[in-house]
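A single protein chain has been removed from this complex, and every other one stays in its place.
Labels A, B and C are assigned to the chains in the order they are written; within every chain, residues are numbered from 1.
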Amino acid sequence: MTKATYLEAIRQAQHEEMSRDPRVFIMGEDIICNVFGTTTGFVEAFGTERVRDTPISENGFIGAAAGASMVGMRPIVDATIASFLYPAMDQIMSIIAKSRYIYGGQARLPLVIRTCLFYGNSNAAQHSDRPYSMFMNVPGLKIMVPSNAYDMKGMLKAAIRDDDPVLCFEDSTCWTSKSDMPDDPDFMIPLGKGDIKREGTDISVIAVAGAVPLALKAAEVLAKEGISIEVVDPRSLVPLDKALILKSVRKTGRAITVDPAHQTCSAASEISALIVEQAFDALRGPVLRVATADTHLPFSPAIEKALYPTVDRIVTAARTLVGTARPVSA
Amino acid sequence: MTKATYLEAIRQAQHEEMSRDPRVFIMGEDIICNVFGTTTGFVEAFGTERVRDTPISENGFIGAAAGASMVGMRPIVDATIASFLYPAMDQIMSIIAKSRYIYGGQARLPLVIRTCLFYGNSNAAQHSDRPYSMFMNVPGLKIMVPSNAYDMKGMLKAAIRDDDPVLCFEDSTCWTSKSDMPDDPDFMIPLGKGDIKREGTDISVIAVAGAVPLALKAAEVLAKEGISIEVVDPRSLVPLDKALILKSVRKTGRAITVDPAHQTCSAASEISALIVEQAFDALRGPVLRVATADTHLPFSPAIEKALYPTVDRIVTAARTLVGTARPVSA
Amino acid sequence: MTDRPNDRSLEKYRRMLRIRHFEDKAEAIHAAGEIPGALHTYAGQEASGVGACIALRNDDYMVGTHRSHGHPIAKGAKLRPLMAELLGKVTGICKGKGGSMHLSDFSVGSLGETSIVGSGIPVAAGAALGSKLQGNDRVALCFFGDGATNEGAFHEGMNLAAVWKLPAIFVCENNGYAVSTPASAAVPVKDIAERAKAYAMPAIIVDGQDVDAVEAAVTEAVERARTGGGPTLVETKTYRYADHAVNMGRILLDRGAEVDEWRKRDPLTLYRARLLEAGVAAATLDAMEQEVADEVADALQFARDSAYPEQADAFDDVFVDRLPIPDYLTA
Partner (left out) sequence: MTDRPNDRSLEKYRRMLRIRHFEDKAEAIHAAGEIPGALHTYAGQEASGVGACIALRNDDYMVGTHRSHGHPIAKGAKLRPLMAELLGKVTGICKGKGGSMHLSDFSVGSLGETSIVGSGIPVAAGAALGSKLQGNDRVALCFFGDGATNEGAFHEGMNLAAVWKLPAIFVCENNGYAVSTPASAAVPVKDIAERAKAYAMPAIIVDGQDVDAVEAAVTEAVERARTGGGPTLVETKTYRYADHAVNMGRILLDRGAEVDEWRKRDPLTLYRARLLEAGVAAATLDAMEQEVADEVADALQFARDSAYPEQADAFDDVFVDRLPIPDYLTA
């Protein structure tokens, strides 16, 4: 057991799986120079055939990952920043999500597209997208949104071994957070299994990606006020661990969904809709959403930060829900 | 007052606005040959400069619409089928939705992107997308989903005169439905104003696009059983007439959201989440969703049709909600 | 070219016949309502598909388009599962989920016929990359139309193949039109082959009505690819007889006498004449035609006798594991 950061967990998962399985290779823009540190030492270990810098052509190389996967390879694509998935949307939506289906199961597409949720650091609207919900609306793509290094490593290893396409969204606000790492080379966390990150009895807070650490901090604040928060981390959005979410809400009777994405048509909205549809009888109050305001993310740090979910906003929502709303502490 | 179909309404709206304003022009693939009948006679009326066939390059010509709009033109893009928006996602998401914002209001992008929701007719998964919800998740795009010819004409004219970018989703299941058309050349329905398509007292059915006619039929069936349905048609998804939806639900105390799109992260989910968040106190039961099953649309008509919302499914949901569930009639 | 008619020549003729007969039948039953959805026929372009695919090994890869009937047949696919697919039957090559635009038979190396214009090109580059990484010598061939070369996917796929020297062959079937838009109105170069220069890629222009010529051109490209020389763009100048899709209620584009002009150079007629000239007996060819007609009739019978998929099948093949079926479909 040694500690590792979220970024290091990505590196380890990739390194271990590339060592284990020669069909696994990685490609993306500037991964040899290794901008974020998730491929350190890879060229030395695996050579430039299996560690490939690509031309700037997201639709081209993500489509090439699809083709390579169809003939027995297991590509990992590093698509850097989630906003760069838009140019590749055609291959993701029409080819990767649908090929297995339209060909009646003749194709398998074991590939992983990794990309980072790059927000909160004055990179302005064109670089700050958190677009996982749009991929949830189309069947055929598994989607993981781990919130800590441990989950990242276990899930990414599972994703690389998965026979279906997986989108891995890496929250940059979690990059430096650390976990203890198991030594087991087969350590894996299956996609589709959520995790109770903290048990509680009064309110279920279902939080996505970088919102999980915020929810945990909010839970601490609220504990001091006698409000007991259960923090539910779905970890993957497709498949979604509906049973875990519903069980928690049935226990607490109250729910808040927290999501760093824009609120409208977010994962938070989907989970709210699920709860009211399937656990209405257990609900003691509205399902509140704490998500990013439906405006673009501005460059100026003076006005960017407050648009995202914060500990305070979760605390306020929780107090409202248990009927103890008070002025928010600064 | 003369009757016109939904497709004819599109043609009329475009024709009137192009006649009225020389800045309006239209482009798209094969619009001169006029595949669906929405540009009949346009070349004769407006010439090939203003009625332009494009190379097959959705990102290119949708981006060109953005550029043309920035210099004072008012382009209408006919993007044929909604699945063809994916190749253009980069321009739609990063340029069209965000340019006004990232340049601090220096840009205006008065453009309309029209595209059809082409489903239910054995065109298989790559041609059957109904992807409006993914555009709802990104600020900066107005989105209209009219359900009848009257709304189509009034809203499309408003969209063409709007100074913001508008996506117009045209439900192919509504193509042949007819409405009486006002003669007023300035007949317009503002985006952001929903419509009560039928008043009722027991359940609010909030239906999107082609689901509205289904909801109206279901309401008739249910009326015979003494269940009174209010059919709410938001007509545009951005801006969304939240006040109208919430008012209806506060009146009836029950809600069903109906949407031809895949259920997960759909407009139906968003509206459910809105209702449970803001009208929980008025709710007498769960908010049910009737949407398309979260699988791809298969070619075979034997198994495609049942995946979409149907009158029966709405009827069943309504009966469940009022606690009178009975076997569904065939 | 075919001085001594051999099995290979006859096989080319047989595959072209198969495509033609298969589609004639499909068009007829589509008109009668037996095939749902749109039907984009390949009639007129058979030499392009067959000439290209015959230059491939069985284990080479091929990726195609919405105009998907000709390519898999050219690559050697059996007709029964293709016809069953058109009818939406569970015995179809795609279990009835793909239909007319997706007649892809993976068992013959056909990795997809995709109905989004241009979208097969990156996929083919990726299959070629797979071969390269696996160190085998399989090549990947991709068909697409003139219209598709205007898509960004074309550019990115070509560029990737060129910069990585992938074993890929890009076959542009230039039939002069994209739906109703003439290539001259959408492609600023006279020959699509010019576009290879943007990637320092060799290019060959070939008469797409001459199956031997196409075979020769593609063979050259395949050899280059197989021996590490990288990709080639092959432009086949060809023509589709029918409107963009058949039985649409109206004709999208009236091409007038042009169609008749092209019919004079029908690939099957041309090749039959060449075979006869080379000494093949007319009776041999007639018999072959009858065999093919029987094959098609058999395929149709098979398709008609087959069952439709069950509702639950709609939830299979999204992922490797079947999805749960929603309550409303089980109740």
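Please note the rule applied: a contact is a pair of C-beta atoms (placed from the backbone, for glycine too) under 8 Å apart; a residue touches a chain by one contact, two chains touch by 3 or more.
Only a predicted model underlies this, so the values are computations on that prediction, with no experimental measurement involved.
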item: Displayed partners of the chain not shown (whole complex); value: A, B, C
item: Contact with the hidden chain (one of A:Gln14, A:Ser69, A:Ser83 or A:Thr115); value: A:Ser83
item: Hidden partner chain, touching residue among B:Asp164, B:Asp195 or B:Asp241; value: B:Asp164
item: Chain not shown: contacting residue from C:Met62, C:Met201 or C:Val292; value: C:Met201
item: Residue in contact with the excluded chain [from B:Met73, B:Ala223 or B:Ala306]; value: B:Met73
item: Residues in chain C touching the chain absent from view; value: 150-156, 159, 162-163, 185-190, 194-195, 197-201
item: For chain A, the residues touching the chain missing from this view; value: 29-30, 32-33, 35, 53-57, 59-60, 83-84, 86-87, 121-127, 293-296, 298-304, 306-307, 313, 316, 328
item: Missing-partner contacts on chain B, residue numbers; value: 25, 49-50, 52, 54-55, 57, 59-73, 75, 87, 90-91, 94-95, 99-108, 139-140, 142, 163-164
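Keep this in mind: only the chains that are shown with their structure count from here on.
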item: Between chain B and chain C, centroid-to-centroid distance (C-alpha), Å; value: 36
item: Separation of chain A from chain C, taking each centre as the mean of its C-alpha atoms, in whole Å; value: 40
item: Two or more partner chains touched - positions in chain A; value: 59, 87, 90, 94, 101-102, 139-140
item: Two or more partner chains touched - positions in chain C; value: 92, 94, 96-98, 102, 114, 116, 152-153, 318, 323
